[in-house]
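Everything below concerns the one structure shown next.
With one protein chain removed, the remaining protein chains of the complex are shown where they sit.
Now for chain A:
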(Lines give C-alpha, C1' and ligand atoms only; values in the text may rest on other atoms or scores of the structure.)
Protein backbone atom coordinates (compact mmCIF):
# COMPACT_ATOMS: atom_id res chain seq x y z
CA UNK A 1 0.00 0.00 0.00
CA UNK A 2 1.43 3.37 -1.01
CA UNK A 3 0.31 6.47 0.85
CA UNK A 4 0.77 9.91 -0.63
CA UNK A 5 0.12 13.40 0.58
CA UNK A 6 -2.18 13.79 -2.44
CA UNK A 7 -4.75 11.50 -0.87
CA UNK A 8 -5.26 14.20 1.76
CA UNK A 9 -6.62 17.00 -0.45
CA UNK A 10 -9.36 18.64 1.61
CA UNK A 11 -12.52 20.42 0.49
CA UNK A 12 -11.12 23.59 -1.03
CA UNK A 13 -14.43 25.48 -0.97
CA UNK A 14 -14.29 26.09 2.75
CA UNK A 15 -10.71 26.89 3.62
CA UNK A 16 -9.90 28.58 6.90
CA UNK A 17 -6.99 30.86 7.61
CA UNK A 18 -4.38 30.14 10.25
CA UNK A 19 -6.20 32.20 12.90
CA UNK A 20 -9.59 30.82 11.92
CA UNK A 21 -8.29 27.28 12.37
CA UNK A 22 -6.78 27.67 15.80
CA UNK A 23 -8.40 30.70 17.45
CA UNK A 24 -11.86 31.89 18.52
CA UNK A 25 -12.39 35.52 17.65
CA UNK A 26 -14.13 37.72 20.21
CA UNK A 27 -15.06 41.41 19.98
CA UNK A 28 -15.78 44.41 22.10
CA UNK A 29 -17.24 47.57 20.59
CA UNK A 30 -17.08 51.27 21.54
CA UNK A 31 -14.38 50.75 24.17
CA UNK A 32 -14.25 53.63 26.70
CA UNK A 33 -17.40 55.02 25.07
CA UNK A 34 -15.51 55.94 21.91
CA UNK A 35 -17.57 55.11 18.84
CA UNK A 36 -16.07 52.31 16.75
CA UNK A 37 -13.16 51.93 19.11
CA UNK A 38 -13.67 48.22 18.45
CA UNK A 39 -11.19 45.65 19.65
CA UNK A 40 -10.76 42.02 18.62
CA UNK A 41 -9.11 39.35 20.79
CA UNK A 42 -8.34 35.95 19.30
CA UNK A 43 -8.25 33.18 21.92
CA UNK A 44 -6.22 30.05 21.25
CA UNK A 45 -7.64 26.86 22.77
CA UNK A 46 -4.66 26.92 25.13
CA UNK A 47 -5.88 30.32 26.54
CA UNK A 48 -3.20 32.43 24.85
CA UNK A 49 -4.74 35.60 23.40
CA UNK A 50 -3.82 37.71 20.38
CA UNK A 51 -4.89 41.34 20.53
CA UNK A 52 -5.86 43.27 17.41
CA UNK A 53 -8.34 45.78 16.03
CA UNK A 54 -11.83 44.64 15.00
CA UNK A 55 -12.68 45.14 11.30
CA UNK A 56 -15.22 47.82 12.30
CA UNK A 57 -12.58 49.93 14.07
CA UNK A 58 -12.57 53.56 12.88
CA UNK A 59 -8.88 53.01 12.04
CA UNK A 60 -9.84 51.14 8.89
CA UNK A 61 -11.76 54.11 7.48
CA UNK A 62 -8.86 56.51 7.68
CA UNK A 63 -6.36 56.20 4.83
CA UNK A 64 -3.60 58.45 6.26
CA UNK A 65 -0.12 57.06 6.86
CA UNK A 66 0.53 56.06 10.44
CA UNK A 67 3.06 54.58 12.81
CA UNK A 68 2.65 52.06 15.61
CA UNK A 69 4.31 53.26 18.79
CA UNK A 70 4.82 50.76 21.62
CA UNK A 71 6.75 53.28 23.70
CA UNK A 72 4.30 54.95 26.07
CA UNK A 73 5.69 57.54 28.44
CA UNK A 74 7.52 55.56 31.07
CA UNK A 75 6.47 52.13 29.81
CA UNK A 76 8.10 50.66 26.76
CA UNK A 77 6.21 47.59 25.57
CA UNK A 78 9.13 46.70 23.30
CA UNK A 79 11.36 46.07 26.31
CA UNK A 80 8.95 43.45 27.67
CA UNK A 81 10.62 40.09 28.26
CA UNK A 82 9.40 36.87 29.76
CA UNK A 83 11.33 34.00 31.28
CA UNK A 84 10.69 30.31 31.63
CA UNK A 85 7.63 28.16 31.17
CA UNK A 86 5.54 30.40 33.38
CA UNK A 87 6.50 33.55 31.38
CA UNK A 88 7.72 35.37 34.47
CA UNK A 89 8.46 39.07 34.18
CA UNK A 90 5.85 40.02 31.59
CA UNK A 91 4.32 43.46 32.04
CA UNK A 92 1.07 43.37 34.03
CA UNK A 93 -1.97 44.34 32.08
CA UNK A 94 -5.46 45.38 33.14
CA UNK A 95 -8.32 45.97 30.67
CA UNK A 96 -7.57 49.70 30.50
CA UNK A 97 -3.82 49.27 29.92
CA UNK A 98 -2.66 50.80 26.67
CA UNK A 99 -0.60 48.46 24.52
CA UNK A 100 0.38 50.89 21.80
CA UNK A 101 -0.55 54.11 20.13
CA UNK A 102 -1.39 54.55 16.47
CA UNK A 103 0.09 57.89 15.45
CA UNK A 104 -0.87 59.61 12.21
CA UNK A 105 1.27 61.95 10.17
CA UNK A 106 -1.03 64.84 10.99
CA UNK A 107 -0.19 64.54 14.68
CA UNK A 108 -3.43 62.85 15.73
CA UNK A 109 -3.31 59.50 17.46
CA UNK A 110 -5.36 56.96 19.34
CA UNK A 111 -4.53 54.38 21.98
CA UNK A 112 -5.19 50.65 21.75
CA UNK A 113 -6.40 49.26 25.10
CA UNK A 114 -5.80 45.58 25.82
CA UNK A 115 -9.31 44.92 27.20
CA UNK A 116 -8.24 42.03 29.43
CA UNK A 117 -6.30 41.22 32.55
CA UNK A 118 -3.10 39.28 32.05
CA UNK A 119 0.58 39.59 31.38
CA UNK A 120 2.26 40.68 28.18
CA UNK A 121 4.16 37.90 26.41
CA UNK A 122 5.14 39.51 23.16
CA UNK A 123 4.36 42.56 21.00
CA UNK A 124 4.48 42.48 17.22
CA UNK A 125 7.73 44.33 16.58
CA UNK A 126 7.18 43.95 12.85
CA UNK A 127 4.45 46.61 13.06
CA UNK A 128 7.08 49.20 13.97
CA UNK A 129 8.94 48.56 10.71
CA UNK A 130 5.92 47.72 8.60
CA UNK A 131 2.78 49.36 10.04
CA UNK A 132 0.61 48.66 7.03
CA UNK A 133 0.37 44.99 8.10
CA UNK A 134 -2.16 46.20 10.69
CA UNK A 135 -4.36 47.59 7.96
CA UNK A 136 -3.91 44.67 5.55
CA UNK A 137 -3.91 41.63 7.85
CA UNK A 138 -5.28 42.66 11.26
CA UNK A 139 -6.08 39.04 12.13
CA UNK A 140 -2.72 37.61 11.09
CA UNK A 141 0.59 39.38 10.49
CA UNK A 142 -0.97 42.59 11.83
CA UNK A 143 -1.68 41.28 15.33
CA UNK A 144 -0.69 43.78 18.01
CA UNK A 145 0.28 41.68 21.06
CA UNK A 146 0.23 38.25 22.67
CA UNK A 147 -1.27 38.14 26.16
CA UNK A 148 -1.26 35.31 28.67
CA UNK A 149 -3.69 35.06 31.55
CA UNK A 150 -5.03 32.33 33.79
CA UNK A 151 -7.52 29.85 32.38
CA UNK A 152 -10.22 31.41 34.56
CA UNK A 153 -9.60 34.99 33.41
CA UNK A 154 -9.17 33.94 29.82
CA UNK A 155 -12.48 32.05 29.92
CA UNK A 156 -14.31 34.87 31.71
CA UNK A 157 -13.04 37.51 29.30
CA UNK A 158 -13.97 35.33 26.37
CA UNK A 159 -17.50 34.88 27.71
CA UNK A 160 -17.99 38.60 28.34
CA UNK A 161 -16.98 39.52 24.80
CA UNK A 162 -19.11 39.23 21.65
CA UNK A 163 -18.88 36.15 19.48
CA UNK A 164 -18.54 36.70 15.77
CA UNK A 165 -22.30 36.27 15.23
CA UNK A 166 -23.20 38.63 18.08
CA UNK A 167 -20.66 41.13 16.77
CA UNK A 168 -22.25 41.12 13.30
CA UNK A 169 -25.69 41.67 14.88
CA UNK A 170 -24.43 44.58 16.95
CA UNK A 171 -22.84 46.13 13.87
CA UNK A 172 -26.13 45.80 11.96
CA UNK A 173 -28.06 47.48 14.74
CA UNK A 174 -25.58 50.36 14.76
CA UNK A 175 -26.07 50.84 11.06
CA UNK A 176 -29.82 50.90 11.53
CA UNK A 177 -29.54 53.47 14.31
CA UNK A 178 -27.22 55.70 12.30
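Methods note: a residue touches a chain if its C-beta (ideal position, glycine included) is under 8 Å from a C-beta of that chain, and two chains touch if they have at least 3 such contacts; residues count from 1.
Heads up, the rule we're going with is that contacts and distances are computed from a predicted model.
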*Leaving aside the chains on screen, match the unshown one to its UniProt name from "tRNA pseudouridine(55) synthase", "Mitochondrial import receptor subunit TOM9-2", "Pescadillo homolog" or "DNA replication complex GINS protein PSF3".*
"tRNA pseudouridine(55) synthase"
*Which of these touches the unseen chain: A:69, A:124 or A:157?*
A:124
*For chain A, which residues reach the chain that was dropped from this view?*
3-6, 8-10, 12, 15, 17-19, 22, 44, 46-48, 50, 82-85, 87, 121-122, 124, 126, 133, 137, 140-141, 143, 146, 148
